[in-house]
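Note that one protein chain is taken out, while the other chains of the complex remain in position.
Labels run A and B following the written order; every chain starts at residue 1.
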Amino acid sequence: MRLIMTMRFTYMLFKMKLSRNMAFRFSFFGVFFVDGTMFLVQLLMFNYIYAHVETIGGWSREQMLFFIGTFSLINALNMMLCFFGVISIPEKIRSGKLDLYITKPVNTLFYLSFENIDIGSLPLVLASGCILGYSISGMVIQFTAFKILGYIVLVLTMLVLHYDIMVIIRTITFFVIRATGLERLEGELITLCMKIPGILFKGGFKILFYLLLPYGIMATIPTQFFFEAMSLSGFVYAIAITFIFTCFTLWFFRLGIKNYKSASS
Amino acid sequence: MGVIITDELTKNYIRFKKEEGLRGSIKSLFNREKVIKTAINSFNLNIDEGEFVGLIGPNGAGKTTLIKMLTGIISPSEGYISVLGYQPNELKDEYKRQFAVVMGQKSQLFFELTAADTFLLLKEIYGIPEKEYRKSLEYFVELFSVSEYLNVQVRTLSLGERMKMELIAALIHNPKILFLDEPTIGLDAIAQKQIRTFLKEVNRDRRTTILLTSHYMEDIKSLCCRCIVVNGGIKIYDGSLSELLNKYQTHRVISISFEEATQIDSAVFDAFKVLDIIEQNPYKVSFSIPKDKARSIITSLINDVNINDISIEEEDISNVVERIYAEKNVVKAGYDDIGVRGERRV
Partner (left out) sequence: MFKKYSEVLKLYFKVQMMYRFDIIVNIAFGISKIVLAYVLWGAIFEQRDTVAGFTFDGMMTYYIISSFILQLDQSTATAEQIASEIREGQFSKYIIKPINSFMYFTSKTAGVSVFMLIFNIIATLVWLLVFKVNIQLTESIYVIFAGVGMCLLGLLFMMQLNFFIGILAFKFIDTWLFIMIKDNLVQFLTGAFIPLAILPTSILNVLRFSPFYYTSYLPSMLFVGQNLNEIGAGVIVLLAWNTIFWIINKLTYSQLKFQYEGVGV
């Protein structure tokens, strides 16, 4: 019953967002153009580097393509589902617009996250699929249903992890006036981790990108799971860290709401 | 049995002082000076089902803070609140389904879409069954007579029409309590009046308990039997509105503009016991005068000078507040203290 209500609610949000979006035709596919060129450039970059070397940190060209495709896929799904909802949270906290969300009998975080579904990012999801398909076609590999299923589970898990970190950073706005510096930092670190497979990180970087701000594992662990003999430990690690981050996110957001000061009208 | 009960409710905001400049910023990293601002101070409230209560006070008196605590938007610092038996700040969905809040300056309508679109979303949010939704919508659309605006983009509506839509959006799930925070702000006189009429009707028809804040006496006058005056976070009056008006709203503000440069003899003012001349220049004068003298001074002036325009307004709420204090013999020091704590002394 509750699930059906939530689904109907989400569908309604989606429908309204779609009709709102119709007003702006060109920017409808904005994410596709912007992120599409970004990943295209990255593909080119690695393509040319691999013209000079055979492997980077033990990864072949195809594996690297697969890694980029995976990151692109996670990014595209994130853009499509919750990116625009989550990035609007600080503004809603600062302006006091959050009042309207808090007083509705639905989960506040859920409402905020999914009211800006961006269907224009769908082509980007498809394009990511093409990158993945292309990279697989270039190599001999045994597919098993287990691998494909595990990969899908991991991608979805990493999607949740990405969402968690985004929300945590924006929840800080409840406690301080401005966290734009942190949002910039997030942008820089994601761009960095998009271009560097996690396996290349060592020492301090590894702790940072595997544990504290685990952007480094997002596309790396699914890729490893798909290609390498068996990395069950990676699988377990990904699930565990996502679980911890999700619990923290929910707790932290609730704490944030308790601390909400509600800027006056 | 009260539906809204608060006991010794208090809200403190903590602010940090920062010296200006980079040095100040660095200093404040280590050692911040706390300033506590009490927005609501030991507030007791008991409102019964079906009541229409007006909450008035000057800007910054704490009205909005009180509404925000009652709706769970912010948590109280101390004291007890119970609304319909719930603690608002626990933010239970069951509670949220039973009230609605309209804030004059925060719209919940999507400007790019029609009001009907927003209502459909609210239907899902509140899980209103189709039949009930149709019935409510019909009722309100007829009551507010807005059927022709229902399918028009919200951003093309006038402010008054938009506010009616806001009210429908708030009432569509048939809440038991309606909180209204300055609902008539910025509206023209006609729209204000219409909205007041609707609210009265809703209160009578649906037995909706309504708590309305405003800094216009006019709003309260035509709506509420009971009135609560707040200043500096403290309740200074709670009782019948007529008594408040008779006792404390003793003056009127009269503004007169002249067709030609005119000087009114100060003897006239003295004769009518005009105490406070607010503005005076050759073409305009405005002053405050005891209620019972208003009529006679106008009659007298109409005969004497060429009047272009004349208006009679209620006095500023701050005067009423001042008089309440005066009557209660609040010691001067105490008043200042409250004023400072509330960071407001008009």
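Heads up, the rule we're going with is that contacts are C-beta pairs under 8 Å (C-beta built on N, C-alpha and C of every residue); 3 or more make two chains touch, one makes a residue touch a chain.
Just so it is clear, the model here is predicted, and its values are computed rather than measured.
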item	value
Chain not shown: contacting residue from A:Met7, A:Cys130, A:Ile152 or A:Leu192	A:Leu192
Hidden partner chain, touching residue among A:Met5, A:Val41 or A:Met139	A:Val41
On chain A, residues whose C-beta touches the chain left out of the figure	24, 26-27, 30, 33-34, 37-38, 41-42, 44-45, 48-49, 51-53, 55-57, 181, 184-185, 188-189, 191-192, 195-196, 200-201, 205
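One rule holds in what follows: only the chains that are shown with their structure count from here on.
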item	value
Of chain A, residues touching chain B in the complex	5, 8-9, 12-13, 16, 19-20, 23, 96-100, 102-106, 108, 111, 257-258, 260-262, 264-265
Contact footprint of chain A on chain B as seen in their complex	13, 64, 68, 71-75, 89, 91, 93-97, 99-101, 103-106, 108, 110, 112-113, 117-118, 120-121, 124-127, 181-182
